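Every protein chain of the complex appears in place save one, which is left out.
For clarity, chains are labelled A, B and C in written order, and residue numbers in each chain start from 1.
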Amino acid sequence: MAAFQPADPHYQDRVRESFDKQGLMKTLGAELTAAGPGFCEIRMPYGEGLTQQHGFFHAGGLAAIVDTAGGYAGFTLFDETDGILTVEFKVNLVAPATGEAVIARGEVIRPGRTLTVTKGEVVSVVDGEEKVCALMQQTLMRIVNRPDVVG
Amino acid sequence: MAAFQPADPHYQDRVRESFDKQGLMKTLGAELTAAGPGFCEIRMPYGEGLTQQHGFFHAGGLAAIVDTAGGYAGFTLFDETDGILTVEFKVNLVAPATGEAVIARGEVIRPGRTLTVTKGEVVSVVDGEEKVCALMQQTLMRIVNRPDVVG
Amino acid sequence: MAAFQPADPHYQDRVRESFDKQGLMKTLGAELTAAGPGFCEIRMPYGEGLTQQHGFFHAGGLAAIVDTAGGYAGFTLFDETDGILTVEFKVNLVAPATGEAVIARGEVIRPGRTLTVTKGEVVSVVDGEEKVCALMQQTLMRIVNRPDVVG
Partner (left out) sequence: MAAFQPADPHYQDRVRESFDKQGLMKTLGAELTAAGPGFCEIRMPYGEGLTQQHGFFHAGGLAAIVDTAGGYAGFTLFDETDGILTVEFKVNLVAPATGEAVIARGEVIRPGRTLTVTKGEVVSVVDGEEKVCALMQQTLMRIVNRPDVVG
């Protein structure tokens, strides 16, 4: 991964403030656990309210946190006055997600003036061991002078 | 759309029973509003617990219901003893999702012995008018003799 | 499909002129067979130079013509001075492509100031009968004042 230089030195506050306003992340019990230049990590502990019919994590919940992790990964590199939109994302579900929590990590692959491309993964944590359960590729759009419009 | 003939005459009960076990759909307040041969519709009324930071529906919630709608669209055509997995899906977010509710519709494009391809869309309902806000393409996998394993 | 109103009355000439400059389409023996508002069709007759190792049409050739059909579907709705780029596309290969020719059709789902979303399909023609072999979802980007920059 290339080393990125954030345009806004206060990008961490900006990311956290925005994340805290997302009702869905609260509903899912998802926490922002790390944000760095071009990087974001979100953790979601297991709960019965997150399951599909067999008690595994529902793919829709994994998609929600990895979309968000990719979006904020891009957002770390934006100017203070920029907003961000998810244009599209694609997710492959490669293993059933079980365990005490899942962790989504997004990272910027290609930052751009208008469009930014990220990749992401979700790992499940079983007895402290991580196992990949989902892979994502995502396109983000910068909205100039409309701060903090995420997905 | 081609007309599909369900292998299992009780497919509607099977879909509903499975849907009712999904903790995430309950958490999101999503309801199964229709299921037909190769088709499924899910409705999610607006709530503050479903938002991104500006009060719109979060893309992750839209992804969750359209993945589920596509999955059950495929499931309607399966044998009684088959399970189903989402292999992957891709979603384009084409407009901000506002309004009193969103409705996800999934339909089978190409049923198959092992893999089934579906498409889906999410519309937002604003003053009773529908407006497309997301488009999906999805791959499902049939799991023989393991009934009801959805994504 | 919605009815679209082209901004440029000479869009057909513009599409054809651009298509004729694409070296790859010539190499593949692909012909532009139709263009309408928000729509484009490309035909590629079978040849040994288009195959994978079993003599079927190679998926890469199908991807090339359906990407192009989607791109020009979007291009029909652009201003005379706009260029176009493929941002991304996703293709599902749903059946082996055999027969005397394949036909790719692209259509605009959601036109936009900056981004346009299209869908596409490829059918194979066997004894005059069409059979779907690939499905596409695509994002295009308008490049203002740089005419005719296609992906």
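Everything that follows uses one rule, which is that a contact is a pair of C-beta atoms (placed from the backbone, for glycine too) under 8 Å apart; a residue touches a chain by one contact, two chains touch by 3 or more.
Since the model is a prediction, treat every value here as computed from it, not as a measurement.
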{"item": "On subunit C, residues whose C-beta touches the chain left out of the figure", "value": "18-19, 21-28, 47-54, 58-61, 63-65, 67-68, 85-93, 148-151"}
{"item": "Positions on subunit A where the hidden chain makes contact", "value": "90, 92, 94-95, 109-110, 112, 117, 119, 132, 135, 137, 139"}
{"item": "For subunit B, the residues touching the chain missing from this view", "value": "87-88, 90, 114-115, 139, 141"}
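Operating definition for what follows: only the chains that are shown with their structure count from here on.
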{"item": "Interface residue identity across copies subunit A, subunit C - same or different by half", "value": "same"}
{"item": "Copy-to-copy rotation for subunit B and subunit C - C-alpha atoms, rounded to a multiple of 5°", "value": "180"}
{"item": "Interchain centroid distance [CA atoms averaged], subunit B/subunit C, Å", "value": "28"}
{"item": "Euclidean distance of C-alpha centroids - subunit A vs subunit C, Å", "value": "33"}
{"item": "For subunit A, residues that touch 2 or more chains besides their own", "value": "87-88, 90"}
